Structures are given as C-alpha cells and as structure tokens.
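With one protein chain held back, the other chains of the complex are shown just where they sit.
Moving on, here comes chain A:
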Amino acid sequence: MEEQKIAVQIDDLTVAYNYKPVLWDIDLAIPEGVLMAIVGPNGAGKSTLIKSILDIIKPIAGSVEIYGKPYKKQRSLVAYVPQKGSVDWDFPTTALDVVMMGTYGSLGWIKRPGQKEKKAALEALEKVGMLAFKNRQISQLSGGQQQRIFLARALVQNAAIYFMDEPFQGVDATTEKAIINILKELRKAGKTVIVVHHDLQTVPEYFDWVTFLNVKKIATGPVKDIFNDDNLTKTYGINYKVSVQQ
C-alpha cells in the first residue's frame, strides 16, 4: 500500500496556561483525507490542541506542521470553526456577512470583499440550507442555524483541512445529520476534517479516525482499531462500556 500523506504533523507539543500544562508532549500525525474525532473529558485540552495548531495559542514547546510547513505559511489550506459560544451573536451583522468573513483570510489585509466573495458565500449558504436566512440578523437564528452559518463560513474558506470545535453542541438532530453529511462529503472530496467531539455514542457512526486526549495523547488511529473500552477507560479514568459497532 502507498504511504499515506500526512496533513498535520505535531511533534512534542506542550501548551501551558500560567505554567500549568494543559497539553503535555503531544505527538500526533493526522493522515490526509480522514474524518477524525478528538475525544476526551472536559479540560482535556481538546480546544487548546486545535488553537495551538492554528497558532492562536503559542505553545511553550514543540512544533506543528501543515503539509510539511509551519502553519503561518499554510494558512490558506486551513479552515476553522470555533465553538459557537466563543462569539457574541448579538453582534450587528447578518448571516451572509458572517459567511463572507470566511473569505477575509484569502483577501489578506485591507482588500475588501467583492462580488466574487459574495457569490462564494451565497453558494456556501445554499449548501448548508440557509440561503433563505441570508439577510437575517444572526441573533435571530436558532442554535442549529448559527452552527450551520459557521459551517458555511468554513466552506467558503475552501481549505484542505477543516478544524471544528464542537460543531454539534446545542444543535437539533436534523442539523446534526445535515452537518455530518457535509463533513462526509468533504472527506469524499479528499479533505481532512478534524472535529472536537463529545458524544461518544456517535463516534463509530460519524468518524473513521479518532484521537483520545487527556492532557497527554492516549491513542490515535482508525476508529475500528482503537475505539474500545480500554482506551475509553484510559482517557476518561472510569470504567467505560461502549458497544463498538464493527
């Protein structure tokens, strides 16, 4: 079998807040084209891991490479969906405008978005089924709709790797299905998708790759090989029994 390309390579990554490590010596290689869940208990450093890959948080040690180069040189290859709760949804702006923000990175400094960017944003809105809401003020959207807007914004970034921080948090079942279908489409198109995920029950159904994280990396690999009670117990510290579908 041909050697699989590595999309994200993390070596000896340590991140600390006030000298208290939240991520401890993480080594992780994420192969291209996987749909990967990052699972772990609260405070395990899942969001921190994504943020330090994206250079939002500065690690105290270690390195991150996106397709063999530092993140700063590869920004255009990466799209990011932060936690829904991390922004103020009362901000005076519309759904379309938020999706347009996805184009700001490729525009770079000072340059304004134009018709081309607007067209891309409208297409992304259509893909997530939110075109009818394009002029809606964002506070007037339901939680699931807000999450779809965030997903559309990431789609507009037209990246090779997608990082999503809890995209299923506080969304209804229909939206969850819609989101996972889009993520699976992305994987089919050869993209790499990395998702911070909470619902262990759905891991085997949604993802093909999984990383167990609790300050240290517990395990990483194909869901069918490593998603088992042993790793769950190591990660969550209590006896875990999840019936794994093979």
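The rule is simple: contacts are C-beta pairs under 8 Å (C-beta built on N, C-alpha and C of every residue); 3 or more make two chains touch, one makes a residue touch a chain; residues count from 1.
Note that in this section contacts and distances are computed from a predicted model.
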Listed names "CoA transferase subunit A", "Septum site-determining protein MinD", "Acyl carrier protein" or "Zinc ABC transporter permease", with the criterion being the UniProt name of the chain not displayed: "Zinc ABC transporter permease"
Residue touching the undisplayed chain, where the options are A:D172, A:E205 or A:D229: A:D172
Touching residues on chain A - with respect to the absent chain: 18, 51, 54-56, 72, 75, 78, 80, 82, 86-88, 91-94, 98, 101, 104-105, 107, 109-113, 129, 132-133, 137, 139-142, 144-145, 153, 172, 174-175
